[in-house]
Structure formats: structure tokens, C-alpha cells
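Excluded from the complex is one protein chain; the other protein chains are retained at their positions.
Presenting chain A:
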Amino acid sequence: MPAVVAAIPLGYLVLRLSQSDPERLLASLWRTRTLELAANSLGLSATVAIGCLVIGIPTAWAITRLRLPLPGLWRAVATLPLAIPSYVAAFAWVATWPGLSGFWPTAAVMTLACAPYVTLPVAAALTMADSRYADAARTLGADPTRVLLRVTLPRIAPAAAAGALLAALYTLADFGAVSILRFETLTWGVHSAFEGSLDRVLAAALSAVLVTMAFVFVAVEQLMRRRAARVVPATGAEPTTLSGTPRSRVIAIAGLLLVAALSIGIPLGALVVRLVGGVGIEFDWPRLAESTASTLGLGVAGAAVAVILALPIATLAARYRSTVGALLESVAYLGHVVPGVVVGLSLVVFTLSIAPALYQTVFALVFAYGVLFLPKALGSSRSAIQSVPPALEDTSRTLGLGRLTTWWRVTARIAIPGIAAGGLLAAVTAMKELPATLMLRPIGVETLATELWQKTAIAAYGAATPYAIALVIVASIPTFLLARSGYRS
């Protein structure tokens, strides 16, 4: 059932493509332009994924293994970029440096925004991984570099790969940042196809190219995971915290500060400058409060639905190395790269044909969030369930408990931090969601994202600023919870 739900956007694509004239479809697809857009998307996603690994792994290592002053602060700082929508970050950079555009600025902004996708799971893996293996390697005479390469990295590789995959998929589907920084990707192409010509077939065709690309990413990640060592959970042993030399701590802090300044400082700074600089800005406090409340409510409810949908798939994917499990997981991820406009339309069609009475009600919107952000909940739930020793489940079964009772009382109980982290990640993303919200929200309900969109559409950037700041603050709440829970085993 959850897999069927996750496949709604894909089903819509198949429906649209099957209704089209294949010759015309091929003609509009088979152009150098499509290749150019596809190459741009691929290059950008791969660069962002690599960039996130380069920033995320050292960050995760520094905040979990080094004895830094104010550890909670660094964890929060490393997670906070998640609370800043990529379109807000991109807007802030362009506002600060007018004319900024093209591949490298886009890659940089997306990398800074997505790095926590890698930092979080890697930090969790580092905390859970039994450091006695590393200690054993050290006592057997391996130097630190060798320990890192041969013992530590293979253990965090699945987590890092899952994070990099999320970053890559997020980049593939992103429209906000690429449109502001004017780097033409496939998602841009999909939007162009809609705008002006309302070409739903070309849009569906380009989306299908995106899905194919995502399929390659997902396959690579699954391959890496299969080859990687299974994370053996710590059995009571506290992970070693290195005190580190003063010099290494200074370097670590400087690095963390630099990343924080670029990913948090610049966006927030630019917003505040705008807020202070505007003259004709009127504050509509009740409206701001109302949209803040609906953003919170819808985000939390949507995340809960996403977790409920994700758990069965995560359990299957973690416990059974079957083709079916892998396939289900892929489908859940693939739906994620379909651009928001297309997902929105697919849910319009779905709701109207299954439950027309719920069309444009809160329920349909929350359900849509569940479908959209299922993948966010999936990755960390899966690795959390994977890290529960199967022996414990077997013990429970031999003691006479049923399959479901065992799952509920043993598996879920141990995996809860990972599952909760997935839910929080889904909540943060749902709060920033725009295209599906625009189509499916009940009339009169505004979220901070829709308010922000309305203001920036007419170039009222000053008036948009309070909503942007409120959005960052609201999204910080689950982010901080994530920072607190996500790093603990």
C-alpha cells in the first residue's frame, strides 16, 4: 500500500506519456537542448553530492569525535542550514552579490544547503559504530590514516552514501535555487514547458528523463550499500572521544565557523539587511502568526504521515535483501525527484478520482506531504532498523511474541531515534514545500512558503522578508530537535 501511494507521481507520468503522440514526443525530446539540460542536472547533482561528502564527513567527525567546547552549539550549527530553504539562501546570495549566476555558484549554494543531509547520518553512524574496532586496529600498529581508511570510513560509508543520495535527489528536483541563480537544469525545463505553452506532455517527458537519472543515482547507492560493511552497533562501549591537540581543535572550530558563516550567516544577514532597509513595509502580525501556525501544523502532520508510510518499506528494505524490497525503496525515492509542479498535478488527479470530497482540504494536503517526503523518513528509518541486531528479534520470536508485536516492542523501540530523525527531516522539508501546497491547500490557508512566494513574485522583497525569517525560525524547531536526537544512538 505505501509503495502504491509513493508511486502516484510516477503513475501520473505514465498516464500523461501514454496519452501523447509518440512522434511529437520524440521530436520535442530528441534535441541538443534536452541533452544540455540533462548534462547540467547530472553535473550539478554529482558535484553537490561530492561537495556534501567533503563538508559533511569532516563536520560529522569533528562534532562527534573531538572534544569541542559547547558541543551542543556545534551540533545545532551543523544542522541549521536545513532550516533555510534553498530559494531563500540563493536569494540572499544574489541580493548580496548581484549578478551571481551559473554552475559554480549554484553548486556552492546547494552544497551548503544540503551538507546536513550527509552530516546527520554520518554523525549518527560514528556515534553508533563501535570504536573498539578502531582501537584494536591502532593497537595492532595501524597508523591513524590507515585506521580511517580501512576501519572507520567503511563503517560510515552506507550512511554517507544515503546522505549523498538525498542531497543529489534534492538537487535534481530543486527549482528555487537554480531559477534564482539562473542555471538551466531539467527541472527548469519542466517549468518552462508549463509556463507559456502549458505543454503537459513535454513536461512529463522531461520529468521522465529526471526519473531515469534518479534511478541511476539510487542504483549506485544501493550497490555501494550492498558492498559496504554492516554497521555493528555498539554494545555498551562508549565511543572514544579524542581530546585532540589544541591545534587540531582550533582548525576544526575554524572550519565549522567558516561553513556556518557561508551557509547560515550570509542568508540570515542578507534577510536582516533587507528588513532594516525597506521603507514601505507594513507588518501584518495576525497574518504572520496565522501562516506560522498552519506551517507548523501541516508540517508536523505531514511528517507523521510520511513516517507511517515509510516504516513498512524501511523494515522490508532493512531486513530482507530481496529484489522486491530494493524495488519498493527505489520507487519511493524516484517519486521524490519528480518536480513539485508535476507531483502537485498528479495529486490533483489522484484526489479528484479517489476522494473528490477531500479535494483541496487539509487532509489531501497532509497526505500529499506524506507522499512527497516519504523518502526523507525512509533513509534514516531503514538504517536505524538495520542496526537493530536481528538476534534480539529472533530471541523475542522464540519467546513467543508475534512478528508485529516483536517489531513494535523490540525493533521500533531500539530504532526510535533514527525513525524520529527521519520524521523531523520530513517535517523540516514539508514546512518549506511550495508547488504542491499552492495547488492542494484549502482556499484561504496560507503557509509561510506560499506567503513568501506571493511577495517575491511581485518583487516585493522587503515585504517577503518577515515571512522568510519566520520560516527559518519555524523550520529551526524540528532542526534543533534533530540536532539533539540525531547524533545520539
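Details
Here, a contact is a pair of C-beta atoms (placed from the backbone, for glycine too) under 8 Å apart; a residue touches a chain by one contact, two chains touch by 3 or more; residues count from 1.
The rule is simple: contacts and distances are computed from a predicted model.
Hidden from the displayed complex is a chain whose UniProt protein name, among "Spore germination protein", "Iron ABC transporter substrate-binding protein", "4Fe-4S dicluster domain-containing protein" or "ATP synthase subunit c", is "Iron ABC transporter substrate-binding protein". In the complete complex, the hidden chain is touched by one of A:Pro22, A:Gly99, A:Pro246 or A:Pro286, namely A:Gly99.
From the options A:Met439, A:Leu452 or A:Leu471, the residue with contact to the unseen chain in the full assembly is A:Met439.
Across the entire complex, the residue among A:Ala3, A:Ala38, A:Leu172 or A:Ala301 in touch with the chain not shown is A:Ala301.
Within the set A:Leu345, A:Leu374 or A:Leu482, the residue that contacts the chain not displayed is A:Leu345.
Where chain A meets the omitted chain, the residues involved are 28, 31-33, 94-95, 98-99, 101, 179-180, 182, 184, 188-189, 191-192, 194-200, 278-281, 293-294, 296-298, 300-301, 303-305, 341, 344-345, 348-349, 352, 356-363, 366, 408, 412-413, 416-417, 419-420, 423, 435, 438-439, 442-445, 450, 454-463, 485.
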